[in-house]
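Note that one protein chain is taken out, while the other chains of the complex remain in position.
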Amino acid sequence: MSETSDPKVHLTRSHVRALYQEMLRIRRFEEKCAELYTQEKIRGFLHLYIGEEAIAVGVMQALQPLDAVVATYREHGHALARGIEMGRVMAEMLGRQDGCSRGHGGSMHIFDAATRFYGGNAIVGGGLPLAVGLALADRMQGRPQVTVCFFGEGAVAEGEFHESMNLAALWQLPVLFVCENNLYAMGTALAISESETDIHRKAESYRMPAAAVDGMDVVAVETAARRAVEAIRGGAGPVFLECRTYRFRAHSMFDAQLYRSKDEIEAWKAKCPIEHLRAWALQAGSLHAEDLTAVEADVLAELDAAVAFAEASPWEPVERLLADVMTPEAPS
Amino acid sequence: MSETSDPKVHLTRSHVRALYQEMLRIRRFEEKCAELYTQEKIRGFLHLYIGEEAIAVGVMQALQPLDAVVATYREHGHALARGIEMGRVMAEMLGRQDGCSRGHGGSMHIFDAATRFYGGNAIVGGGLPLAVGLALADRMQGRPQVTVCFFGEGAVAEGEFHESMNLAALWQLPVLFVCENNLYAMGTALAISESETDIHRKAESYRMPAAAVDGMDVVAVETAARRAVEAIRGGAGPVFLECRTYRFRAHSMFDAQLYRSKDEIEAWKAKCPIEHLRAWALQAGSLHAEDLTAVEADVLAELDAAVAFAEASPWEPVERLLADVMTPEAPS
Amino acid sequence: MSGTSAGGAEITYRDAVREALREVLQQDPRTFLMGEDVGRYGGCYAVSKGLLDEFGPERIRDTPLSEAGFVGAGIGAALGGMRPIVEVMTVNFSMLCLDQILNTAATIRHMSGGQFSVPLVIRMATGAGRQLAAQHSHSLENWYAHIPGIRVVAPATVTDARFMLRTALLDPDPVLIFEHVMLYNMTGSLDPAADPVDIDRAAVRRPGRDVTLITYGGSLWKTLVAATELAGQGIEAEVIDLRSLRPLDDATITASVRRTRRAVIVDEGWRSGSLAAEISARIVEQCFWSLDAPVGRVCSAEVPIPYPKHLEDAALPQTPAIVAAARSVVGR
Partner (left out) sequence: MSGTSAGGAEITYRDAVREALREVLQQDPRTFLMGEDVGRYGGCYAVSKGLLDEFGPERIRDTPLSEAGFVGAGIGAALGGMRPIVEVMTVNFSMLCLDQILNTAATIRHMSGGQFSVPLVIRMATGAGRQLAAQHSHSLENWYAHIPGIRVVAPATVTDARFMLRTALLDPDPVLIFEHVMLYNMTGSLDPAADPVDIDRAAVRRPGRDVTLITYGGSLWKTLVAATELAGQGIEAEVIDLRSLRPLDDATITASVRRTRRAVIVDEGWRSGSLAAEISARIVEQCFWSLDAPVGRVCSAEVPIPYPKHLEDAALPQTPAIVAAARSVVGR
């Protein structure tokens, strides 16, 4: 585990436990989702975040309640780490009325007004301009808030990435861009999609401060995120963080993974962020075996309750099919 | 005038004269266009290149007949320098049948199959992907050709710029990207549109070799272009050239130029590429006063003939309104 | 052309739009105008001239050439509590931000289960008639009118240009305002009774009993001229200005057609797949048994709009064609 000189990351027992628990919540939640998918209770596209949990968990530590979050279609982890109730996220996965988006969106479209969680966007790169605008609104209204925008390294090739980076840097907006570089966009390896594979160096061409961080190390991510968010909140303009990571599972449930080797997958699995934190915490004495057991039990209890809540939730009645297309109270 | 160590640019009398004449052709042509615009013989948007002639003329020196050119809506200079007959370009300005695009396109849409001149594109940034594809076709067919793509610095903010730069660099395609940085996109100064105002540095983030060159110096442009085209033809992949220049006239005929000062305009006019070459050539003895007179006379004769040709050209008959929407010989 | 209604103050359409902008900017600090060259240049069509001095560069915000970026930023800013007015210079360029409009602005309310509204106004210039040729002359309002989750309006009179914006800004959902380029120079008198205006209802601009002519935007004036001509031939045409293209005001249309038993739709969009087709289909669905003749359509020829005046004129709906179509359905 990386040592940190930043005073902001206090590796107290409770904090280490929280980091561990947050990552485990995501892991167990998604393992359950995969199971529910095979049972056909979850349908459509399901993109698992397994292996990448340290990023969402690390970054969210740096946020305040009124900060905003924009994520992608691989956003269960972000939703949970941001504090959306697991039951509501699970209900969304099942398409139920108590889902955080009333079940309209499913896996790819998780939204939550209370935590300023703006999706859940299944257009690669589509969330970046939104983040720019959210930050612009905060700035124009004099609010000291930060918008965090998560996206994959595949999105870097999109025009919307480029336009958003320039706007944010030009207008010096309070955005933290977090690139989750898991080396593949579906089956397309980074070297097949970018002429410059050192992604964080691209930020320099917008004069945006950037850093690369080990995305398998939750403390490293938290440290980098805290530093960045502090700078942004202080008015330094946008910051770019490239988190180097790997998805342990297929891109979605339809992927035969012809494009990468078992060896490569195994090598990365050995860097599992959860295992990594556990081993370090046990060795450092931050956590004891009974803490781990207790955390696991907590998580499983939460998960069971979430599934039960979701399965008990009603379906949106067909009469509401058109209800949320336009705001009802539109004038005239 | 910049000295050149590149053996490829031979400043023989005839070459200097040709450079001078080419620039003067563009200048006089466009002055005439402005006049014809006030006479309402040319309509629509008219974007003059006056002040920027050194770029088109310098770059075209480096091309072979089978190379391809992609330009913008400010492309009269490129069309003339590429060798499209002045009469056909003028007829296009007037919307006549003998125009190089049968008059369909006018000022913004000059095309010519014979010289592989692919427009004439009035969507800012829209030509860049096209250039990538033309180069891809050459490469896939084993042809040693280069595609030159001209665009303004305003286009750099567009997503299509970003996607095209990456594709060209990733696939190592034979494209010369020529950014005509005249400091303004309509009324928007560079510093208001780009967080990184040193445009050629943006090319580095695609790992594309780049250079900035004095766009008011035709020899400097030719030198840089020859060097780049030679490298590209040799298989080095794409190259980016930023030519620093200024438009002496308004953006189009509707522009009150509220956004820049008279002083700034005058300062740049003092760097006029044509005056600049003339003064240098006279001093160096490459050209004599009578050469200049002869060139001016040649150009005016060509221009008069072009206008006469254009004005004598018939209108496309209304019956052909739909004729060029689809290729007539489409199967089935 | 004169857009005279009742006896109010004379004003140009351009000034009416500017006054509308000034008013909302003065009244609501959450409002700002953003787009290419809206500030220092004064607007591509001089609509926003002077506003920069009055409201400053934060609220009259010049953007880089990044249509997806700044439209997306407008969506984000709306989500963040602002009331952005985004200007897209010309509907052809809006192809570059259609992803943001369709996949985000129009969709996020539904996807989020009704949690988020996007109180955004997008203004675009549309239409032909200025000899701007194949990439600046289209009328794609029909595409936008196809999208659930947004509202689309087309002010054809100075009164609507002056007052629709305020109502649009009160709407919690995205509203697109289409301004036909040929209207900006039109003078008309403001209807003092029109404030506040609804933006849902079509208006009968001329009563008549023999045939209903349905149109919107720039074609309204050609249609009114045709109606006058028809009156001279003993045919009293009722002229409906749709005003709102989504939703369509079926009640006004069907009430008129049931009375006149004949209808012609005049729409500058290309014929196949035009908005006119939708109106025709609705008339047939709702008034079939009242119809005494097939519903007529006068639309643009299916060609990218050509540059020369005679061909541009031939491509667009013109008064003689409207008269002919009306006579044909009336049968004399």
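Brief remarks follow.
Think of it as A, B and C in the order they're written, each chain with its own count starting at 1.
Here is the rule we go by: contacts are C-beta pairs under 8 Å (C-beta built on N, C-alpha and C of every residue); 3 or more make two chains touch, one makes a residue touch a chain.
Please read all numbers here as calculations on a predicted model, not as lab measurements.
Taking every chain of the complex into account, the absent chain touches A, B, C.
For the options A:138, A:194 or A:217, the residue in contact with the chain missing from this view is A:194.
Within the complete assembly, B:103 is the residue of B:58, B:103 or B:215 that touches the hidden chain.
Within the whole complex, the absent chain has one touching residue among C:111, C:161 or C:220, and that is C:111. Contact with the undisplayed chain is limited, among B:126, B:187 or B:215, to B:126.
Summary of contacts with the chain left out: across B:22, B:52, B:85 or B:160, the touching residue is B:160.
Not every partner is drawn; the one left out touches chain C at residues 68, 92-93, 95-96, 98-99, 102-103, 106-107, 110-111, 133-135, 138, 142-143, 145-149, 246, 248, 269-270, 272-278, 280-281, 284-285, 288-289, 291, 293-297, 302-304, 306.
The missing chain lies against chain B, touching residues 68, 99-105, 109, 111-113, 118-121, 123, 126, 128-138, 140-141, 159-160, 163-164, 166-167, 170, 323-327, 329-332. Where chain A meets the missing chain, the touching residues are 43-45, 95-96, 103-106, 108-109, 121-126, 154-155, 157-160, 185-189, 192-194, 251, 254-256, 258-259, 315-316, 318, 321-322, 325.
As a convention for this text, only the chains that are shown with their structure count from here on.
If you average the CA atoms of chain A and of chain C, the two centres end up 41 Å from each other.
If each chain is reduced to the centroid of its CA atoms, chain A and chain B end up 46 Å from each other.
For chain C, the set of residues touching two or more other chains reads 63-64, 66, 68-69.
For chain B, residues that reach two or more other chains under the stated contact definition are 157-160, 192-194.
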